[in-house]
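Apart from one protein chain that is not included, each protein chain of the complex appears where it belongs.
The block that comes next holds chain A.
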C-alpha cells in the first residue's frame, strides 16, 4: 500500500534493476559491478543489493570484503565503497564472522533474509539499485521479485555466455521474467571472443552469437557482447575501478554501452 511504501527504506530509490541468469558463472556479478561503476562515472548514485547468499561476490569485487554493516534507527547501514558515498553495497558477505563460512540454509531461511534485505537497508537516495542474484529460478529469485514488486522495478538484465548450454538456461530465465511480470531490459552476451595478447588472433573460447540469437528469437533488446578480457577479470580480483582505469581495454566500450542503454530506459520511464 502507498502508506507502507511512503515509510519505506526504498522510497528514495528511483530505479531498481535486476541482473539475472539461469546459468552460473556467466558474469552476473561482473555486469552488476561494472554497471554500478559506469553509472557512477555518469554522476549517478548507485546501490547494489547482493542476494546471492551462498556465493556472494560483490564485496570482493569492490575490495570491501572486510567491512561490516552497522545498525541504525531505520535498519542496516550499507557499506560505502568510496568517501563520496556514491556506491553503497549490501551483501551477506558483510554479516559473516569468517569469510569462508558456508551459509548452509534451506529456502525459508534465505527467503526471510532476502525480505529483510529489501525492507531493512537504509539506502537513502539512489538513482539506481542494482540487484545481483545467484543463478536459477528458485527461492532467491521468487522472494526477491515478490519483495520488490511494490517498488516497480525498471526491469531485468539477463546475462549469458555464447554457448548453447548457457543460452538454454537463459531461455528458461526469460520464461521466469514473463511469468513474474518482470520487464526484460535486454540480454548481454558475455565472454564472447578472446583476443590472444601474443598474436591478436580472436578465438571464440565459448563459441559466439548465442546471446544475440536468443534476443532475436525472444524479441527482447540485445544490449551487446562483452569480450573475454583478462584485464577485466584481473581488475575484479583486485577490486579496482575498471571503468576509470582501463578505458582502452577490449571490454570497456561494450560495458559502457550497456550502462548507457540502462540509463536511457530509466529516463524514458521517468519522462
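Side notes on the structure shown:
Here, a contact is a pair of C-beta atoms (placed from the backbone, for glycine too) under 8 Å apart; a residue touches a chain by one contact, two chains touch by 3 or more; residues count from 1.
One rule holds in what follows: contacts and distances are computed from a predicted model.
Hidden chain, UniProt protein name from the list "RING-type domain-containing protein", "Nucleotide binding protein 1", "DNA primase large subunit" or "UBC core domain-containing protein": "Nucleotide binding protein 1". Across A:47, A:78, A:135 or A:211, the residue that sits in touch with the chain not pictured is A:135.
Here one chain is not drawn; of A:87, A:228, A:243 or A:258, the residue touching it is A:228. Of the listed residues A:50, A:132 or A:169, the one in contact with the hidden chain in the full complex is A:169.
Although one chain is not displayed, chain A still touches it through residues 22-26, 29, 53-55, 57, 60-61, 69, 71, 76, 92, 95-97, 99-113, 116, 120, 134-139, 141-142, 161, 163-166, 168-169, 171-176, 179-180, 194, 196-199, 201, 203-207, 228, 230, 233-234, 236-238.
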